[in-house]
Structure formats: structure tokens, C-alpha cells
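Working notes, structure below.
The other protein chains are all here in position, but one chain of the complex has been omitted.
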Amino acid sequence: MLELRNITKRFGNVLANDGVNIKVAPGTIHAIVGENGAGKSTAMRIAYGFYTADSGDILIDGKVQRIQTPHDAIALGVGMVHQHFMLVEPMTVAENIILGAETGGAVSLNLNEAAQQIRALSEEFKLSVNPQATVENLSVGQQQRVELLKALYRHARLLILDEPTAVLTPQEVEEFFTILRRMREQGKTIVIITHKLSEVLAISDDVTVMRDGKVVGQVKTSETSAAELARLMVGRDVLLRIEKPEARAGENVLKVNDLSLTAADGTRRLDKISFDVRVGEIVGIAGVEGNGQTELVEALAGLVAPSSMTGTIEFSGRDIMRSDARQRKEMGIAHIPEDRHRRGLLLDFDLSENSILGVHYRKPTVTSGIFLDNAAIRQRAGRLIKDFDVRPANPDLPARALSGGNQQKLIIGREFDLNPKLLLVAQPTRGVDIGAIEFIHRKLVALRDAGCGVLLISAELEEVTALADRLLIIHEGRIVGEVDPKQATNEEIGLLMTGGKH
Amino acid sequence: MSEIINISLIFSTIRLATPLLLAALGGLFSERAGIINIALEGLMLSGAFTAAAVTYYTGSPWVGLLAGVGAGMLVAAIHGVACIRFKADQVVSGTAINILMLGLPAFIGGALFASTGSTPTVPKEQLIPWTPIVLGFLVFVPLVWYVLYRTPFGLRLRAVGENPEAADAAGISVKRIRYTAVLLSGALAGIGGAYLSIGQSSLFTRNMTSGRGFIALAALIFGKWRPIQTMLACLLFGFTEALAIQLQGVKISGEEIPNQFIQMVPYLLTIIVLAGFIGQSRAPRALGIPYEKER
Partner (left out) sequence: MKNFRQLVFPLIAVVAAFIVGGLFILLVGDNPFKVYGLMIGSALSWPDGIGYTLFYATPLIFTGLAVAVAFRCGLLNIGAEGQLYIAAFATAWVSIIFGGVVVDVFGKPVGYSVASLPAIVLVPLAMLTAILAGAAWGAIPGFLKAKFGSHEVINTIMLNFIAIALVSYFTQYHYKVQGDPLLETAPIGTAAHIPRLGSFIPGLPERIPLNIAFLLALVACLVIYIFLWRTKWGYEIRATGANPSAAEYGGISTRKQIILAMAVSGGLAGMVGINEVLGYRHRYYDGFSDNYGFTGIAVALLGRNHPFGVLLAALLFAVLQRGGIPVDAFTENVSKDIVQVLQAIIILFVAAEAIFYGPFGRFGLLKRSKV
């Protein structure tokens, strides 16, 4: 059905796809797996005409085709559901679905006829959704259905789905897989991009594994195992066991009681959360992304308006609900944010300037009252760069020029330098190379042993189980369980994460 | 009171609202497609000057009007290329065009007519009979509404202004839609300008729009980027202008009413509506953001 031959694509200095060959058989579900940044999405976006390859061929039904724009791909029967939905939120479902594929000529939209067709399609594939609803009022699961309908409305024979389950609850995932199987029965070909091996094994017929922009294996799902796929994905046997001494937990440093948070749109993001963190321990929070982890960390860091919250947050026995981010930092709460580009760094500022974000007012290390002490700042930046192995070690470079791992090391250095009593750390190794991951993990354990309380949030289950001394599981804004990470199995934790009962 | 509020006030309201409406609807196309258009003032000036100059030379106001539309589109094309092709800041580009159109007509006029920025007067019989166009108000606004909400072009335009990436993924050329929208805004603002120079007046004078482009922009925002509401806003602002003219020199219980306060009304109202005091006013989500994607 679809074949990519020798596809190469470069973004600036990054080789995103390096001679990629993928062959998708008609009427199958084909999974493409790999770590973040392995080049899966890039390859499929090329197939969909969203990017154009630097070299290589795209074949549809065995014939080489010129696919320069999504328009070309759609005409050839290729549809794609992107990881971030491509929907126009203030418009209706019907408007979104017919967008770009209107049938009424130049002067009419034929909305009624379109709505009928959409209903028929919904019926056929059991994708119930109201064509008249406005997209921004739909749940994420419903929006995904709109995306599927969009492709089906365009008579797509091949559907490319980019990380479709990332936003779904486990029940929704099950439903979704049922839909996919139904589509396969009706003769559609499906490509599903994911980094979750369990899903690959559950749904696919064939698997292509990618690493560092290259295809490192293509196998039949029935003839492989999770271990083999994992080995292909990371390029070596997974060894995430971290050598760490037994935690010597001391007194409570953080006490959260009945914390609830309601977002501006009225949805409840945190629901009566209660837990403690003691000095000298790492408390991990596991959960499917989007279940309130981000909100929890931001609430604890003082980045959420107190008016949207109820409950109490106590730090070393003191109520800090009304303290702002700066006050909390002053008390000894450090924060490594989940998104370093959005929160953690000023990408256009140099490393020196980034190294003082959040302490830029401190006397005498950074300022002499009003004026910044540039000599002291540079010296301090130099020290952090050295201690935390930031490369290249040039404090005058803009943060933008560093790799993800080195940017992360700079942030970690900056926050560790606060000598925190409590560290909030979210996704510490996301988009970070293997070498830096080990470095960061060692540093986190060392900080714990130095007597700091650590709250660790990560989407990588292996990371939290390996690092945490206690593991809480969050689901839909609620803490649904606590397990001993040394004892609990992944199945057990997974069941809790997905809202299933013990 | 009746010497102020009377039938002539209604006529002059419509008369004064017409150029505002034309420019505002032009701005509507551009902004709903995601391109900020604070260049309306400059676009109107280009239309006004060209229409007057061409009418003077050809003796035909219709040729003049056509030339005014062409000039508006040409200048809008500059804005479009700067913003869409070269990803210039849209506000800055618009400001540049406004400055350009203060200078350029005077520069060309100076060379053509040896004047300081005006065109010669066009004879009265060569002016466009504007009554049909003013009445066109009634047809024009529903037409824009229909195009925007009931045609594929309108659907795509709105999609491009809200979420260009989604439009792109649906196989729509974001660039083509945006260029079309910007050119449309130039054409409409050009008519609005021509209305001033060869309709309401009989010559072009330097900076003759005197802020009408900005009032049109204000009306667009006050009308929440929707055609019907924008028309109502234009009528309201046209009314304040008409009232200001009517009240000149009129004393109410011995006190003259300062013109300046009536002039402020549209601007104050816009600030208030933008602050969210009169319902939510939400701009198209991609307004002002160049569409960029790595290929």
C-alpha cells in the first residue's frame, strides 16, 4: 500500500530521517515504534506531504508518487491524524470535516448534505459524534473521532495515526483499538506511530522500529517480543536499575492536604489530593500523561493562582498556599519544570543569564542591590557549567545552541545550587540522550542523600520505579494508590494508572 | 433638540459610515485570515489619491474608481508579501504602509500637479453618483456574511485565521487564502478611499482620511470581527461623526459642546469592548502570527 524508499530529511543540522525504508502491506495495522525523536513522525509526515523529503521516493500501491503537499496525499487516499489534533476549535464538527474537501462548488457549503454523510460514516465505523457540535466543546476522545472522520470523509484508504493513545484513558484506548480493528476489516490500511510497546503487541500486524532517524528493524508482531523490540529501540539491553542506597527519610518537608484545582474552563484538574514528602526520600508520581501531574507541580511551585485551588499545602509545617513562586523559592523549594523550552529557559539569552533565572535579585551572589554583578554571575555560571558537565562549556552561548540534555543539565545545576529542601522535578530526562540520563539520575539520588525531599514526576514508568522510594499513582486528578516500587509489578502499577481497580 | 436630531442626521450618518464600512469589511477579510491590517488608513489613502488623479486625467469616475481599487490592491500586495512571504511583523508593516501613504501621494502629486499633496478638483459632473453604493450597504453586508459563513472560500478563510496548521493539514494553501484576503481588503479599502475623494469630496487632499482607517479598524474590533456587528459599529461611529459635525457651533443652555469629546467616543468604546466589558471579544486565534513550518 505504502512504501518509503530511502527517505532522507534534514532540519538544519539535525538528520531527522536517514535513508528510511518502510513497507506497509495493504489491509494491515502497521506500528512504527521508537523513542522520542527517533524520526517516526517525520517519516510519516513526509508520506502525508506535510514535509517534503530531501531525497528518496514515496510509493503508493507500488507506483512512485510526487507528494508535495497534504493535498496530493489526500488525493491518493492517504489520511493522517496528527498527535496534536489539526482541528479548528471554534468551528463545528461538520465544518471541520468538510474543510478543504467541500462539495458544493464555489458558492455553497452543502452543510446539510455533509452532515448526513458524516452521520452515515459515524454509523458505519461506530464513531458517534454530533456534526453540529462545536469542536472546542468536545472531549479529547471525541475530537479524535472527528479527526478519523475527517480522513474517512476524504475516502482515505491509508490512515496514519501519530501517537493516538497518548491522550486517551485506558477504556478509551480499548474502544479505540476496536475501532481500528473494524477499519482493518473494512479494508483500510493503518499506520500507528507509538512508543508504547504493549500497544504495539496488542494491535499491530507488523512493526517497524526506528532509532536515531534510521529504521533498525521490521518484523511481524507475532514473531517478536517486547524485550526484542525494546532492545531495538534503545540499541542496547535496557538497564534502568539504579544503584542507590536505602533511603533514610526524616521529617516531613511537604504536606499536601485535600488539594483541589479547578481550571479556568471549569474542569477539575486536581481532586482532593493528599500526600507527604519527607526529607531524604524520593516520592514518585506515576500516571498517564494529562492526569493532573503538570497542574500538581505548578500548584506546588506557586505558578497557579491560589483562587483556583482549595485545600492546604504545607512546607516544613508552614502554610504556603498564598506564597508566590519567588517566596517559595526563597524558602527552599526548587523546581525543574517538565517543559524546559516553555518554562525553564530563556532560549535567546546566554547561559550566564539563564543561570540566574529565579535568583536574579539575590544579594550578594548576583546583584549588589540594583545592579547585576556580571563578574560574579559569570563565575557562578562557569562553576555550574563545570559541576554539571554542560557542553559546550561557554557561558556566552545562547541556551538555544545547546542540545536538550545539556540544556537540562544547566537547569538542574541552577536549581540544585539553591540548596533546596524540596525539589519538584517533572520529566527530568525527556528528550535527553542516554549519557545525560544516567548523570541526571545519579544527581537526583545524591541530592536525596544530602537530605532533600524530592517529588519526581515522569511519564516513563521505568524511571519512576527505578528512582522512587515511594510511588504514588495519579489518575484523573486523584491519587489512586501508593505502592512500594521495589515490590510492585508493572502490571499492578499500570492497572492503577489506568484507573482499574486492584 | 430637533435641530440636532433630524432626518439629515440620519443621512449624514449613513454617508459618513459608508467609507468606514468599506474599509472595515476589507479589514475583516484580512484579519479573519490571520493578517493584522492596521494599514487600512494607508490603503484608503492610496485608493483616494489614485481615484482622484485618474478621474482627473480620464474624465471618467468609473475608470478612476477602478484605478483606486487597483491601487488599494497593489499597496495591500506589498503588505501581503512583507507579512506572508517574508514574515514581517504585521503591525510594523502596516505602520510602514501608513507612513508611505502619507508621503507617496504627496510625492507623486507634487510631481504631477506641482502641488503640495492635493490633486486638482474634479468637475462635479464627473463625480460618482454614490447613492446606489450607499444603498448597496443593504446588499453588501449580507453578501460578505454569506461569503464568510456559507462558501468554501469563507470556511477556508476562517480556518486559516484560526488554525493555519489545521488548514494546511486539510490540504488548503494557507498562503493563497491569505494573499486573497489581503488583496480583498485592499480592494475594499480602496473603494472606501475613492468614496472620499471622488464622492464625498471632489479632490484628494493630503491625509484626507484623517484617521478613518483606524476608526474602521476600531469598528471591526468593536464588531468582534463579524460582518453584521461591524456594520452596526460603523453606523454608530458614523453617527458620532455626524453628530460632531451637527453640533459644531451649537450651544446647549449657553454652553458649546466640545467637539473633541464626541470624537473620542469610538476610541473609548473600542478600549472598553476590548477589555471585555461588553461581552467577550475574541480575535482570530492566529491573528498576527506568520505561518511557518519547516519543510
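Chains: A and B, in written order; residue numbering restarts at 1 for each.
Everything below uses one rule, namely that a residue touches a chain if its C-beta (ideal position, glycine included) is under 8 Å from a C-beta of that chain, and two chains touch if they have at least 3 such contacts.
Because the structure is predicted, anything quoted here is derived from the model rather than measured.
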| item | value |
| --- | --- |
| Given B:59, B:123, B:142 or B:276, the one touching the chain that is not displayed | B:276 |
| Contact residue for the chain not shown (choose from A:75, A:216, A:230 or A:347) | A:347 |
| Listed residues B:110, B:123 or B:142, member touching the removed chain | B:110 |
| Touch criterion as defined above, residue of A:211, A:255, A:329 or A:409 at the omitted chain | A:329 |
| Residue touching the undisplayed chain, where the options are A:301, A:351 or A:479 | A:301 |
| Touch residues of chain B, complete complex, unshown partner | 36, 38, 78, 81-83, 85-89, 91-93, 95-100, 102-104, 106-108, 110-111, 116-117, 211, 214, 217-218, 221, 258, 260-261, 263-264, 267-268, 270-271, 274-276, 283, 294 |
| Touch list for chain A against the chain that is not drawn | 11-13, 301, 303, 324-326, 329, 335, 337, 342-349, 353, 356-358, 360-361, 366-367, 370-372, 374, 400-401 |
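The rule is simple: only the chains that are shown with their structure count from here on.
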| item | value |
| --- | --- |
| Rounded Å distance, chain A centre to chain B centre (Cα mean) | 45 |
| Of chain B, residues touching chain A in the complex | 150-153, 155-156, 158-159, 162-163, 165-173, 285, 293-295 |
| Complex interface listing, chain A residues touching chain B | 11, 48, 50-52, 69-71, 73-74, 80, 82, 85-91, 95-96, 98-102, 104-109, 150 |
